[in-house]
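Of the protein chains in this complex, one is absent; all others appear in place.
As written, the chain order gives the labels A, B and C, with residue 1 at the start of each chain.
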Amino acid sequence: MIKAAIIGASGYAGGDLVRILHRHPEVEITCLTDRTNPGMKFSEVYPAFRERCDLELETAEPAEVAKRADVVFTAVPHKTAMALVPDLLDGGCKVVDLSADYRLHDAAVYETWYQEHTSPELLPEAVYGLPEVYREQIAKARLVANPGCYPTSAVLPLIPLMEKGLIQADSLIVDSKSGTTGAGRKAGTATLFCEVNEGFKAYGVGSHRHTPEIEQVLGEASGSAVQVNFTPHLLPINRGILSTIYAQPTKKVALAEVLALLNQSYADAPFVRVLPEGQLPNVAYVKGSNYCDIGAVVDPRTGRIILVSAIDNLMKGASGQAVQNMNLMYGFNETLGLDITPLAP
Amino acid sequence: MIKAAIIGASGYAGGDLVRILHRHPEVEITCLTDRTNPGMKFSEVYPAFRERCDLELETAEPAEVAKRADVVFTAVPHKTAMALVPDLLDGGCKVVDLSADYRLHDAAVYETWYQEHTSPELLPEAVYGLPEVYREQIAKARLVANPGCYPTSAVLPLIPLMEKGLIQADSLIVDSKSGTTGAGRKAGTATLFCEVNEGFKAYGVGSHRHTPEIEQVLGEASGSAVQVNFTPHLLPINRGILSTIYAQPTKKVALAEVLALLNQSYADAPFVRVLPEGQLPNVAYVKGSNYCDIGAVVDPRTGRIILVSAIDNLMKGASGQAVQNMNLMYGFNETLGLDITPLAP
Amino acid sequence: MIKAAIIGASGYAGGDLVRILHRHPEVEITCLTDRTNPGMKFSEVYPAFRERCDLELETAEPAEVAKRADVVFTAVPHKTAMALVPDLLDGGCKVVDLSADYRLHDAAVYETWYQEHTSPELLPEAVYGLPEVYREQIAKARLVANPGCYPTSAVLPLIPLMEKGLIQADSLIVDSKSGTTGAGRKAGTATLFCEVNEGFKAYGVGSHRHTPEIEQVLGEASGSAVQVNFTPHLLPINRGILSTIYAQPTKKVALAEVLALLNQSYADAPFVRVLPEGQLPNVAYVKGSNYCDIGAVVDPRTGRIILVSAIDNLMKGASGQAVQNMNLMYGFNETLGLDITPLAP
Partner (left out) sequence: MIKAAIIGASGYAGGDLVRILHRHPEVEITCLTDRTNPGMKFSEVYPAFRERCDLELETAEPAEVAKRADVVFTAVPHKTAMALVPDLLDGGCKVVDLSADYRLHDAAVYETWYQEHTSPELLPEAVYGLPEVYREQIAKARLVANPGCYPTSAVLPLIPLMEKGLIQADSLIVDSKSGTTGAGRKAGTATLFCEVNEGFKAYGVGSHRHTPEIEQVLGEASGSAVQVNFTPHLLPINRGILSTIYAQPTKKVALAEVLALLNQSYADAPFVRVLPEGQLPNVAYVKGSNYCDIGAVVDPRTGRIILVSAIDNLMKGASGQAVQNMNLMYGFNETLGLDITPLAP
């Protein structure tokens, strides 16, 4: 039994961390912090949790949090995270950071897309928390940088093909569509119900900060630099990311070959479901679960490979993956606390 | 470990039965039947279940089903159910019937609102499966008539007050609003996405078949005949029923008294959450779970008691309650398999 | 051709005023004010209006606005309105006030439900802008208090019956459900997409400020004091209010009689559609239009009359009705600019 703290518990990712951890057989939640609703019960912010998790939200400093927890989940925005993580590590905790602050290995790249990095000395030891690829490093890590939601959906379908050199590195287009929990729980006009409902738009075209993260992971898989066109869109649903990925193969390739590679790569991955020929993912079928569903098509006319992936952005795209990482870091079964059937409809 | 069969597994209630039972620690699903998609895997009808429940849908006759199961859930429409249940009981099974066929004690009332009853001889032994009220009878029952979704939401808030004689029997108005899974999974123009989305309507006003069921349960609680005005509405959401209930008290009553009665009645009910003064339910906060949330207001000007309840119509309103009944019938802990946190957002 | 100004143009009601007025054949919009986005074009706040209305949002004071307009629509919150209206009237304008500030005739009642009234001297001349009832007074008015959205939906079905003494005054229950534009366009956590979507709740039970407004109008219709139980709910749709109204008749009444009364009362009302027996309203069928659809049922068992009405809360519930009032105030055809087919689906 380990003790876990969540910093930033009232955001949507924080909420799902509690949803998983308060029933995790090896975890006791000892501390929830939140600066916007201090003193409130967690179940007052999220009434769904009445009688399930009535812990009080605190404003404890990192050093204090560290004393009360073995593992800390930092579910806060980038920049805020790197102001906390060094103290948490110094306090002897393991950390799963859900922000972007430790995902990019190269501080210079980070500073190009975000802002100055205040603890670049931690970057070399931070492990990118994509268990399907970095399982062994995660198991030994003290600091895991939990992947972004879009990158998770973008790289899982591509990695097996990139590793085999099957994809032209400059051909990649990732067209992603995310549910609105991805925009967070902060009040704002643009995410009001009436502004999102019955609407659909692209945003951050050519400039979204998840782009270098996708490129870093795919570059490592393929062994050379990769550039992608990444376009996020906002879906009028609560949860889910569907990514439609276009890739030009380096040689003519059959669908059976693509599916075989995916199946082989993910044979031991409990949360990746590779769909058979003729079937494609729907975000509805992974809602509330930690699955990443992957389907593939090879266009008979253009020869392009089209990959489609679906995740729940708060689960495999954030909190579910964070707990999967924690499980690995503590030697628990990877699926502990995460054996959740999607809620559909 | 008991063996369970579900007849009508491809409907929405059937789907949620599988969602609960395939992870229930004391249950093995041995048979799923469905006449519309025979031969398909359950996970082809509900792709959310890929790699979780890949059982084949069968068209087995009741006698055959009875041989392979200890308990059978009949998740089929009224009339269809009563054509199956006698054979299932004869085959030695216990039955939880999710249809309306065995809910009304009086065959004549049934025949007024539905059609001829073909097995009225079973009505005396059928137990109305509302565990919060009939827990002991359910524990001994061979045939449980699982309550309707609307009645569950209507009667749970009222029963404690009716039992105390606090409510004028002829004053009751139940204004209910249900998510669209309540309309079932049958193809039809009226439940197409574009017909329901951005819409809201009342239907079955003054004539909905759940009316006599509500009246029967409340009549038993109060000890005399009760008539209600029941109005259902269709909500453009997947899951959830919110009932707003108006009742004239027999004497001036304070909110504190109402809440105390509710709290006392449901102190040992694991799935009823009585909200404190000033808080009211939202269907979002029970989604996917077996909870019934209840809030109350006493109008300071008119003196009326206004009760508001929220359930997930497929869970506490159907499949969750059915499993709760099964747990009682087999002496399992009432919450086994049902300890599910609502999924919000 | 008259000149119109809208104060508070960037709210949802302001937006619909522009939608109607920028194509009204007798109106020129000369001034749009907004304190939150000064200097922006209206079409930058509402991109739907690109190339249709690119006027700049101003912060002009009332005296200045009055110089540039014949009629001013104040689409601002209560309290804000009464700080502007006296100056607008002094400046020689006619005013249609969409706030609550001039709806209640009795300043004491206003002050019980809202706060101190700063221009009670205007209350005697303010006309309640429900054209179906007060058409002649509106035609002569300098100041029209545009009705609340909920009251419009509640009183139109009831007035013909109240006028005939058909309803027991203490039996009235109004159970209303509103789309989320009713909550306005102000940033806030509670109206974020993910908090509203897939949810449904009651709010303001027994305490909503539209209650005294409903009671005032019904009291005038019936000739004696009326008390109602009014319960609003929040619907996960953009536009629409559906009110389900329960009334005990003073004597046994047939549905045909109720429908005949409604049809007779609204024979000359271009925006009220009384539905034939067996048909009930749906908010989808009035979306974007100025219609109020009304259906009725008489419960054969309890004898209660159940009335169901549907309006678009931004149209007949706010901006459409405001323009209808303006048409009457200037002697235009009542339907000018408002002959809009509902957009369904």
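Criterion: a residue touches a chain if its C-beta (ideal position, glycine included) is under 8 Å from a C-beta of that chain, and two chains touch if they have at least 3 such contacts.
Bear in mind that the values here come from a model prediction, so they are computed numbers and not experimental data.
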Of B:194, B:225 or B:254, which sits in contact with the chain we cannot see?
B:194
One chain is left out of this view; which of A:90, A:136, A:198 or A:339 touches it in the full complex?
A:198
Determine which one of A:13, A:155 or A:283 touches the chain that has been left out.
A:283
Which candidate, C:94, C:117, C:239 or C:304, sits in contact with the chain we can't see?
C:239
Name, in rising order, the residues on subunit A that touch the hidden chain in the full complex.
170, 173, 175, 177, 194-195, 197-203, 205-206, 227-229, 231, 233, 235-240, 242, 244, 246, 280-285, 287, 297-302, 304, 306, 308, 310, 344-345
Taking the full complex into account, what residues of subunit B touch the chain not shown?
12, 179-181, 185-189, 191-198, 236-238
Could I get the residues of subunit C that touch the absent chain, sorted low to high?
12, 15, 19, 22-23, 46-52, 181, 198, 238-239, 273, 275, 279, 282, 284-289, 293, 339, 341-345
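What we mean here is this: only the chains that are shown with their structure count from here on.
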In whole angstrom, how far does the Cα centroid of subunit B sit from the Cα centroid of subunit C?
38
In subunit C, what residues contact two or more other chains?
194-195, 197-198, 236-238
